[in-house]
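A quick write-up on the structure given underneath.
Some chains have been omitted; the remaining ones sit where they do in the full complex.
Each chain gets a letter, A and B, in the order it is written, and its residues are counted from 1.
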Amino acid sequence: MSENITFILGGARSGKSKFAEDLVLRSGLKPIYLATGRAFDDEMVERIESHQNRRGEEWETVEEPLALVDALSHAAIPGRIILVDCLTLWITNLMMAEANVGKEAEGLANYMKDARAPIVLVSNEVGQGVVPENKMAREFVDLSGLVHQRLASVANDVYFVTAGLPNKLK
Amino acid sequence: MSENITFILGGARSGKSKFAEDLVLRSGLKPIYLATGRAFDDEMVERIESHQNRRGEEWETVEEPLALVDALSHAAIPGRIILVDCLTLWITNLMMAEANVGKEAEGLANYMKDARAPIVLVSNEVGQGVVPENKMAREFVDLSGLVHQRLASVANDVYFVTAGLPNKLK
């Protein structure tokens, strides 16, 4: 039997990370924070620090911008629960590295079926505004949508968070 | 008694078209695909082809970028079910043709009351990001919102699709 996979979507500053962290802590398992973010500018450094300060001492942090399945294979062992925050940055990192995002998403979705620990994945909804004029931004919106559909299809539970409030979609 | 009208909203690459197609096929009626899109660039050609390849042989395709009510009057006959994909492109086409979008939407909504076949309409949610700086984009967001409100008010069922998952709003 596979472990529980939870997928949490929400807009910018929707409270989705906080909701995910609370969900992880309520499990009673050892929480692992799998950070995909790379601090490439000051704004990013600030965001990462603000997230770290909110989380307590009990969390162990692993950083992996690209090889998410590898990192999960190592981190997801029985007795633990993994929070992946967030897929949006992972997609961005993959695009910058000119990787095949669709193939990577397929690999991630397949991994979920055999995960040895519960996993909570967080991602940003970015496709409900006007279509961006910038071609790369448009590609990013498309790839995000496809990754979200693929992950939602294999997840056991899917939530959309707005203003800190979860709406269960699955 | 009027036929069933279903209105399906969702962000970019939210899986809304796939959800709409499945809904149409489950009806058991002859499926007609009413395409509003015009292939004015390569990106658009690709999108249209990808949608066409997904749909099977049983679909009949009708193309109409502007005169949607006329096209529906001809296509919507008993024994059939019509999928209009999508209103967003129709609104764009109307704006480019400098038509009165509000009046056209009113005509479409009125037509729905006397439709002789079930109709499923798909549209893009575009108003949940930042207000665009570009005046025409802002007008597009406003008109889309007004068309969506009008259609939702006459539809029997309204769904909002996120990551492939429908949330029933009506």
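By our rule, a residue touches a chain if its C-beta (ideal position, glycine included) is under 8 Å from a C-beta of that chain, and two chains touch if they have at least 3 such contacts.
None of the values given here were measured: they were computed from a predicted structure.
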item	value
Copy count for the complete homomeric assembly [2 present here]	3
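By definition in this document, only the chains that are shown with their structure count from here on.
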item	value
Rounded Å distance, subunit A centre to subunit B centre (Cα mean)	31
Of all residues in subunit A, those that touch subunit B in their complex	7, 9, 11, 125, 127-131, 133, 141-142, 144-146, 148-149, 151-153, 158, 160, 167, 169-170
Complex interface listing, subunit B residues touching subunit A	11-15, 124-130, 132, 134, 137, 140-141, 162-165, 167
